[in-house]
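The structure appears below as structure tokens.
One protein chain omitted, others in place.
First chain written, first letter: the chains are A and B, and each begins at residue 1.
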Amino acid sequence: MKPLVLAAQAAFIVLLLGAWELGGSVGAFDPKLLPPPSEVAVALQALLQSQAFMADAFDTIVRVIAAFLIGAPIALATGFVMGENVGVGRSLSPAFNLVLSVPQSIFLPIFVLIFGLGFTEKLIFGITHVFFVVAVNAMAAVREVPHGQVMAARSFGASKIRIYRSIYLPAMAPQVVTGLRLGIIFDIIGILLAEMYASKSGLGVLLLRWGESYTVDKLMAATVLISIATILINELMRIWEARVGRWRQAVESA
Amino acid sequence: MTVRRILAFAIFLGLWEAVRRFNLVGPLLLASPSEIGSALIESGSEFILALRYTFFEIAVALAVTWSVGIATGVVAGMIPFMGAAGGPILSSLFAVPLITWYPLFMVWFGIGMTSKIAYAVVSGFFPIAINTLNGIRGLDRRYLQFGEAIGCSRRQVVFRILLPMALPSIVSGLRIGTALVVIGVIVAEMLASLGGIGFLISYYRSIYATGHVYLGILFALGCALLTNWGLSVIERRFMHWRELQIGER
Partner (left out) sequence: MKSDKPVVIETRRLGKTYGIGRAPIVALQDISFTVEEGSFVSLVGPSGCGKSTLLQMLAGLVSSTSGEILVDGVAVRKPLPGKISVMFQDATLLPWKRVSENIEFPLEIQGVKAAERRERAAAMLSLVGLSEFGARYPHELSGGMRQRVSIARALAPDPRIMLMDEPFGALDEQTRIKMGHELLRIWSKTKKTIFFITHSLTEAVFLSDIVLVMSHRPGKIVGTVDAGLPRPRTYDIIGSAEFGAARNRIWKLISQDDDETANEGLTSL
């Protein structure tokens, strides 16, 4: 089954690319609006060699990473405290759920009004995208900690650090990594949206500008590049997630 | 309880108003409740018109997303090979920041309603398809055997056993997908459009009419809350059996 599935997936992608490549030349759609993959590849190569493009890409990457590096640790700490401390968790989690159920992107204009168009606004908007999803998952992760084992370890006289390292860490890791994975995806979406909405630099600005000026080959190349990069980040995080979660399968099959 | 809630809300509004009245925050950054109110009086009819525009886009996008999403999930869930091959592709694609595709939709479908609807449809599609797929794949196989044993046709198995069984998971997909459709429409309007609530928000931000911006955001929030409320009504109507079942476990 497994190799067959992979073959089917590969065939699907090849078929899609083939239809895209040939569709324009047989007149199924206008190649000016949807340039074939070969042209997109050429445009992509040109973009990657263009210093202006790389400068914008660099700005975007810096914003994404900065927001993640600031947002994630605060979120992990908050989530952990909320999970460990029942009182704190109970008083804060309604507010968290409220914020999570309200679409953050709608508030983007307010961020612009308050923080302007610069780095700060993007950074803070990115942090809000990272923060909540990571915190909620960290809180949920604490619930995965097996209390029986903690009790047993305590009765053996294990130190607090030892308990955290040997019981808490492996038990919480899968859910925490899930949170981090979603956090970085949300982060990327938030930063790009903020750039598209109002910014002086970044990939988002380029995308919207190219869209408005019908520069389709570059637009397509950049969009595909961003999509593939995000899929790769997501898949890598999923591999990590599966790794730290291996004990789950082991427990289930035992 | 309700009295206390109203009181808390009144205090919140009062504080908000005070912050502005004493000019603790500049007029460009924050609009007070009274400023939002006067924006409503001044341009209420304009906002109502925009709301109709936005609602129309949302309705069309929802009709397409729900039907295509559920159908995809059911087909992939029923055929094990399709599910095994399609499931990972769907969840990989779900990670793509779809907002970056919006400029392409502008090129393909113009700056009017169609590009917003297209963007909203793709952003709502994945969670609905994925949840439907997982809901059907996760069913206890014995229910299928039970259906076969009592002589159900394939059609009956799908419509009388499978789909109702998977309904909780489908509905949670619909919740996420619907929220994404509503936000998708409004955010797309904010980026580039000819009308709608998102358009007004962006327009008034560019002329620094802060009260109008806040009013627009309140309308947008209203749209999101309204659809969410509508879904929970449907959910309660059709799935009264579910919450009790979960509560018991």
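The rule is short, and it goes like this: a contact is a pair of C-beta atoms (placed from the backbone, for glycine too) under 8 Å apart; a residue touches a chain by one contact, two chains touch by 3 or more.
Keep in mind the model is a prediction, meaning the values are calculated, not measured.
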| item | value |
| --- | --- |
| Chains still shown that are in contact with the chain withheld from the display | B |
| Residue, one of B:Ile36, B:Ile161, B:Ala188 or B:Leu215, that touches the chain absent here | B:Ile161 |
| Positions on chain B contacted by the hidden chain, ascending | 140, 142-143, 145-146, 148-152, 156, 160-161, 164-165, 167, 238-239, 241-242, 244-245, 248 |
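One rule holds for everything that comes next: only the chains that are shown with their structure count from here on.
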| item | value |
| --- | --- |
| List of chain B residues in touch with chain A within their complex | 28-30, 81, 84-85, 88-89, 92-93, 95-97, 99-104, 106-108, 179, 182-183, 186-187, 190-192, 201-202, 205, 210, 213-214, 216-217, 220-221, 224, 228 |
| Residues of chain A that touch chain B when the two form their complex | 1, 4-5, 8-9, 12, 33-34, 101-103, 105-110, 112-114, 185, 188-189, 192-193, 196-197, 203-204, 207-208, 210-212, 214, 216, 219-220, 222-223, 226-227, 230-231, 233-235 |
